[in-house]
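A short write-up of the structure that comes next.
What follows is part of the complex, with its chains left where they were.
As written, the chains take the letters A and B, and residue 1 is the first residue of each chain.
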Amino acid sequence: MRGIKASDIAALCQGRLVGPDLELKGLSGLKEAQPGFLSFLSDPKYAPSLPGTQASCIIVPQGTAAAGKTLIECRDPYLGFAKAAQLFYRESNPRPKPGINPAAAVSPGARIDPSATIGPYAVIEAGAEIGPNTVVMGPSFIGASVKIGSDCLIYPNASVREECLLGNGVIIHCGAVVGSDGFGYAREGAKYIKIPQTGNVILEDEVEIGANSTIDRGALGPTRIKRGTKLDNLCHIAHNVVIGEDGAIAALSGIAGSTIIGDRLIMGGKVGVIGHLEIGDDVICLAYSGVTKSTPSKTMLYGNPARPHMKGKRIDAAVDMLPEKLKVISDLEKRVAQLEEKLGIKHGEE
Amino acid sequence: MRGIKASDIAALCQGRLVGPDLELKGLSGLKEAQPGFLSFLSDPKYAPSLPGTQASCIIVPQGTAAAGKTLIECRDPYLGFAKAAQLFYRESNPRPKPGINPAAAVSPGARIDPSATIGPYAVIEAGAEIGPNTVVMGPSFIGASVKIGSDCLIYPNASVREECLLGNGVIIHCGAVVGSDGFGYAREGAKYIKIPQTGNVILEDEVEIGANSTIDRGALGPTRIKRGTKLDNLCHIAHNVVIGEDGAIAALSGIAGSTIIGDRLIMGGKVGVIGHLEIGDDVICLAYSGVTKSTPSKTMLYGNPARPHMKGKRIDAAVDMLPEKLKVISDLEKRVAQLEEKLGIKHGEE
């Protein structure tokens, strides 16, 4: 891998180069960095550790000083770091060569763009379409009539079942399942009668599905995750859920059937949302919350059952004092009884 | 796909055809339906939307009127819809052709029924038996001496480990694992000494295991899920658990080792059950509950720790008022002190 110039990184980050330009070998934490490496400081409170780092160049907030270092001043150093990291990553991880591995099972009825890469033991069924520069690693499964756009990355042991649609720049991590049957049954007496799930899943551009997460297909019509929304590992999205754009859902969270969620959702880990709710835009659900009610936009939820954040925190604080307060109640009962006795009132009289 | 006659669907649903018979192209929601399609109305409160639908035929509760439409009157329209949907699904999704894909690794010691279908990159080990009409999609893994009955469907990236037994009509969704080791160790000082898990998993007829769910094999003897029980995605069933017939367990739920559960369990999402419990028949665990005690039949549980449903809800309501009530307690303390002062009682005196 060839080095990357500090000035090129400054340009990419819309930052200002302070000090001599130099060629950088890679990206590293401030503490771990070796000479020749780029590092970053996103929180000014860590500025005192700057003199100790071996890094030759550091992305810093505007107005940071560090003698003898080349600095890249950035309005948002963390964002600058992300962009620099993408550059280094692309440089050191060139995409695999285009072509279909001879040990892939590609149906004659599938259409694979010549610039796409299909790995060994990938199964691609009839009618599937794989777009330009998309990489499907194997072993994996792409079902019949699936359409995958350009620049997608399907990791090993992932499954994308029939009829699902993926936009451009979608990433499906190892073991994730897109298009599994929704959990839908009618009952005939005690018996469950399976309702075939004939919808599909639509993942719009730049959606990312974490390892071993599962996205169920709709019962009728699609389950849809809109542009730019990112799911962490082991999440479950049930049939006919809709999640808006630019959301982020942390691991082990689940959203039950037909719930509709707006844009810019932020969901901590291990959150649950029951079915058939409407959740507005810019909603934040803190970790471990159990959402049971529809929620307007710009709400922060906390707790189980989830309540508006401040109320949830007040309840936690109150519960924390409860054992002490129960003693106060017992004490009050005795004192009131004593007062009543003194005044000749029988408890219970009006 | 050829169309299906409304009269045939009426017969299947044990319903009554009202209006002219016609040939139907498919099934759709009331709002989305095109002419020539079948739809359904399960809740009479949506009857006002009937005149607006483009659907040509609708499955409805008895006594529903809709001018110009062919109706199928049904005692249970949702069940009728399920059966019609199965009919359409079979018609448009004929099972794949029987036979073993040349790119499947089938051990010479395995017995595959000639009517079964084995997909590319399926691994089927020695002594395994695959019954009539069963489909094993690849990539996937069927371990040594596994017995799978007739009409089963094993989706890609599923694993069924050695010695496990599946009845007829069992569905294993993508990425599910049947027969992983139970989590069993003895301790020698601080070290965990693995206890080989030598039992297996028995899935009876019509059991369905959701995507990426895991069913551990017994330590000694089987883990068993009885006829007709359905598991959603990302559920965990530990070693030596027994779950009765006709149960349903929603996503991200887990049942710890050796717990025995009766028939017709209904479990919401994200429920936990600790080990070594006995749970009766017809138990309902609402979403997010954490079950910590054995439970008699016909109980509805709620909360964490789970309590009888009504008590759990009363506690939620009480907790909701707690911050207000703590103020009342503080106020009462002051008022009682004032009363005591007036009467010359020192707080704490008897």
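FYI, contacts are C-beta pairs under 8 Å (C-beta built on N, C-alpha and C of every residue); 3 or more make two chains touch, one makes a residue touch a chain.
Just so it is clear, the structure is predicted and the values come from calculations on it, not from any experiment.
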Number of identical chains forming the whole complex, with 2 shown: 3
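Here, only the chains that are shown with their structure count from here on.
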Cα superposition of chain A on its sequence copy chain B - rotation in ° rounded to nearest 5: 120
Centre-to-centre distance between chain B and chain A (centres being mean Cα positions), rounded to whole Å: 25
Chain B - residues contacting chain A, complex: 27-29, 32, 76, 78-79, 81-83, 85-86, 88-89, 101, 103, 119-121, 137-139, 155-157, 173-175, 208, 210-212, 228, 230, 232-234, 245-246, 248, 250-252, 263-264, 268-270, 287-288, 304, 316, 319-320, 322-323, 326, 329, 332-333, 336, 339-340, 343, 345, 347, 349-350
Residues of chain A touching chain B in the complex: 105, 121, 123, 138-141, 157-159, 161, 175, 177, 180-181, 183, 185-188, 190-196, 198, 212-214, 216, 220-221, 234, 236, 238, 252, 254, 256, 272, 274, 290, 292, 304-305, 307, 311, 314-315, 317-319, 321-322, 325, 328-329, 332, 335-336, 338-339, 342-343
